[in-house]
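Before I ask anything, let me first share the structure, which is written out below as structure tokens.
Here the complex is missing one protein chain, while the rest keep their positions.
Note that the chains are named A, B, C and D in the order they appear, and that numbering of residues resets to 1 at the start of each chain.
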Amino acid sequence: MLRFPYRARPRKMSRQRLPEEGIIVGQEGRLQRLRQLVTGLVRYERIETVYQHCDETRGYAERLIHTAIRNGDQHQHTMEMADYWLNEKDLIYKLFDVLVPRYQNYSSAFTNIYRTPIVYPGRGTEMGILELKGNPWPDVLPKQRDNRYVISNVLLQAARKDYNTSKESRKTKNELNSSSENSET
Amino acid sequence: MASYSRRILPCFWKTTKLLTFEDSARRVPCRYHQELLPTRNYLLPETVEEHRKSELSKHPELPPSITSENVPADFRFVYPEFLPDPQYDRRDSIRERLEREDMYRRRAVIDIPEFYVGSIMAVTVSDQYSPNKENRFVGICIDRGGVGLRAFFILRNVVDGQGIEIMYEMYNPTLQSIQVLKLEKRVDDKLYYLRDAPQEYSTFPFDMDPIPVPKGSTVPVNKMKVQLNPRPWLERWERQDLQGVEDLKLEQRFYDKAAKVAKPWEKYDLMKWYRENTNEEERDSIMQEVHQRKRLTDIEKSKRKTKLAERKR
Amino acid sequence: MNFIKCLSTYATGTRSFSTTSCLHEIRKLARMRVVDNSALGKAARLSGKPARVIHVYNKTSVGTVGDKVLVAIKGQKKRAYIVGVKQNQKPNMPKFDTNNIVLIEDNGSPTGTRITVPVPSALRKKGEFSKILSLATRFV
Amino acid sequence: MAAPRIGNVLCRISNCNFTSVLLEKINYSRSSTCLLQIRHRQAFPPAAWYVKRKTTDLDENLTKENEEFLDDVMKDVYRKRLDRVFSPLEDGPWKRNEYNRYTRRTGVLAIKIGVVPQWTKEGKRFTTTMLQIIDNHVIRYTPPEKFMKSAGWKPWWGNKYGVAVVGALSTNPRIYTKEYNNLFMESGVPPKKKLTRFLITENAAVQPGTPLNAMHYRVGDVVDCSAKTKDYGFQGVVKRWGMKGMPKSHGVTKTHRRMGTTAGGKFKGGIWKGKKMPGLMGNRWRTARGLKIWRVNTKYNVLYVTGQNVPGNTHGFVRVMDTKLPLRKPAPDNPPPMPTWYPEDATEPIEEEYFDKDLFQFTEESVKFAEGKK
């Protein structure tokens, strides 16, 4: 089960220009391109392309890892898939020996996706970054700042304490009342 | 690595005025305009689910999900119609739940046995036009499909040299009984090619005796190969990857064309498979539920039977 | 088997426009199989020139089970009732491998004396078929 | 969890690792920074009564605990109101009137959740649309006299009808504006995702804050469902009006799916008004009238309504109201709950499901026809 929102319909991605194969049209070309991206992702653990391609690749990469986790390396269908989707065959070992143990107990998606800034002036293409979680690279997003001491938080925190104490005192009062009623009856 | 980060976040914007983060954070998109823009006039399934669980109001409690059942591996092939329609924009958890509930109720009343494409079955339906108000048909199941209350199967037989097919809905209340005369599977998912095969392949006597399958044994697979009639056909069978058909004995050009239009890569399209099928985890949880309900109804049925037997005594 | 062969020999070429064969609709010029034991029907079958619909007596001009049609058979115009169709049917309704008709005379009485194939049970719904139904040997 | 826009997130750091401080211009994609030009659809200026709903994207810089605290307060505030009982207060429950043939009750705002087949007791199959009523509350009632003045125009029906505003799907007030949230002050319910209004007669006035559920209707009642149809966007004449187009071949070039001539000659010259042309298709209000309620599920508040032709997609909002068809609307001798159903009305425990008498229930035995009947 994919743990991220995916598109109800696939993108067409028709007419792919590949370095070796040249221009490939149609469904087959789409898969060829995605294959390269998935291979790259498993190899480098972080890739950067057109955002739409990243988004498409994400589903395939996650499904591949998912089937590998579910079925293991003794399963014929899974091995066929791994063989197809990973152009460089040494990555099959990486899939089963590195990625499967890494994502065994994940309850979230295995990948992260980001949009990168649109380069201006330029072609205006929306670029994206796709990465496997737990990769050795430095984080894409900078570290989140500590907001504890921002004035709004200081005030809210104090308000929270007040609120909780008053709530508890009310609760204990109610309990006392109810217990006294009980004893009377 | 430094080079990498530069690749990700190039410094390309040159302005005369210097601006920084907070400044741009304040330049928020104009929502007022966006609100007036046309948006989709329906909600996403996730949004609806969120509201159904919202703590801001009272909602009916959903029954807890079942995880304790020991479901056999091939259980889902026996009850394929319980798996929901995987089409993303038609999914709805409450509708699926209520639909399944109806199916359990119907299954508690009549016995819908285990059957597969290729099994020989006898179906009795009530027919207000026939003199005995009943109609019985025997035939081989050539297709099975549909989801939920729409589930159906098609029987085919040849009577008096006339090929006849009848489609039955599994949850139709006019259905009185379904009997499996011979439980077996075929190597193909659909047997529509029997329409273009000689009639003896789909001829079954109406007074056929049921062939019992010993309990606990696996369902036998009939690997029979059918010799089709010569062309013309209703469909281009050479283009479908049929296992249960003898060599078609066509000219080479047919095979060439078939190879040309074939899509061998489709089986590797993982997302296509995922979009067209219910995913494994959801499937497992539904099958757990089905298994539990089946167990409970079986117990009830046996109780009822023993009671009846006692009364007769 | 014979029938299928003769269909196949005449299946191509003669038709100048589509009769939506994929839906197996019974429109004008659809070829029908005569399933009673009338001499005319038998002769048509043997000659390899099956009966052809030249008019459907209903509003949609697509014939279904129980509709009356006008057929051209062996150079004659004959009326007939449709007693089995190839089109996909609703649940519990039989779908036949061929489009079947039973020829009738102008006065409404059937030409043959016996119907050789099964007839859908739902035909009994209409009272006017009593003469034809009496010829039928088997219902499905 | 959508992918965060990097522009948004980067804005939060001042001491960032990257020396290029000028990253700020990294786009909130083009769509959000500049006004999109929508060719085919006009964004009209809002009506005078329009209230801006959503606030702008605030970066509140709140910590997780404080967010939770705010959520807690929100739940406490609204839960108290949920558990409120109608009691002899100063602003007590309103008087409940009798139903008569001129009465028009309030409707409900349901969500279409799918289409399923059902069967009658004679084994006839038909399809039903399932409509779920989630979280419906009456938000406001405006009496006829006031509505007549506030409408801004003179309603042709005079002061016959007042207005009940009904909302569905409670949401978090923290994403809405003050103006919008204030609309819910009177009823005391959390702000709703969707609001709609029904014209109702004065004797069917409902008190704001009243919850509406599936028991508002009974099995066998007939309703009208209005909703927005599916949005197809800009379509050509073949799809929009079912025109034939032109042949695929035989020398035809570039006009396979075009509409051909637009005007006749002689007296009919010129393009007539209402000529069927390409344009926006769908996304219009349409009403399916006279749909019977076959089955009511009181646990999940689901109505099963005849037909598969309730407009719109799955999970679209549907306005469900008593039918206007004169022969099929509820008769005075069999009055529906007025103004709506209250839990106190139940004389016997509520069943989980109610079925129409003609509807086949799946717990029954299979349909069998009697011998003599034909």
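Convention: a residue touches a chain if its C-beta (ideal position, glycine included) is under 8 Å from a C-beta of that chain, and two chains touch if they have at least 3 such contacts.
Following the convention adopted for this analysis, contacts and distances are computed from a predicted model.
Visitor: For the chain omitted from this view, which of "Rpp1p", "Exosome complex component RRP46", "U6 snRNA-associated Sm-like protein LSm2" or "TGS domain-containing protein" is its UniProt protein name?
Guide: In UniProt, the chain excluded from the picture bears the name "TGS domain-containing protein".
Visitor: One chain isn't shown here. Among D:120, D:181, D:308 or D:361, which residue touches it?
Guide: Once the missing chain is taken into account, the touching residue is D:181.
Visitor: Pick from A:17, A:77, A:145 or A:167: which residue touches the chain that isn't shown?
Guide: A:145
Visitor: What residues on chain D make contact with the chain left out of this view?
Guide: Here the touching residues of chain D are 14-15, 21, 55, 58-62, 70, 73-74, 173-174, 178, 181.
Visitor: For review purposes, identify every residue of chain A that touches the missing chain, sorted by number.
Guide: The list for chain A reads 145-146, 149-152, 154-156, 158-159, 162.
Here is the rule we use: only the chains that are shown with their structure count from here on.
Visitor: Let me have the rounded angstrom distance from the C-alpha centre of chain A over to the C-alpha centre of chain B, please.
Guide: 30
Visitor: How many Å are there between the centre of chain A and the centre of chain D, using C-alpha atoms for each centre?
Guide: Centres of chain A and chain D (C-alpha means) sit 34 Å apart.
Visitor: Listing for chain C: what residues touch at least two other chains?
Guide: 91 - these are the residues of chain C that touch more than one other chain.
Visitor: Would you please write down the residue numbers of chain B that are in contact with two or more other chains?
Guide: Expected reply: 5, 9, 13, 89, 127, 129, 169, 172, 174.
Visitor: So in the complex, the part of chain A that touches chain B is made up of which residues?
Guide: My answer: residues 1-2, 5-6, 8, 10, 27-28, 31, 48, 56, 59-60, 63-64, 67, 70, 80-81, 84-85, 116-117, 119-120, 122, 129, 137-138, 140.
Visitor: Across the complex, what residues on chain B touch chain C?
Guide: 125, 127, 129-130, 135, 137, 152, 159-169, 172, 174, 195, 198-199, 229-232
Visitor: In their shared complex, at which residues does chain D touch chain B?
Guide: Against chain B, the touching part of chain D is residues 6-8, 10-14, 16-18, 20-26, 28, 32-33, 35-36, 38, 41, 43-44, 46, 52-57, 59, 74-75, 78-79, 82, 111, 113-114, 116-119, 121, 123, 125, 130, 132, 134-135, 169-172, 190, 193, 228, 231, 283, 297, 299-300, 302, 312-317, 360-371, 373-374.
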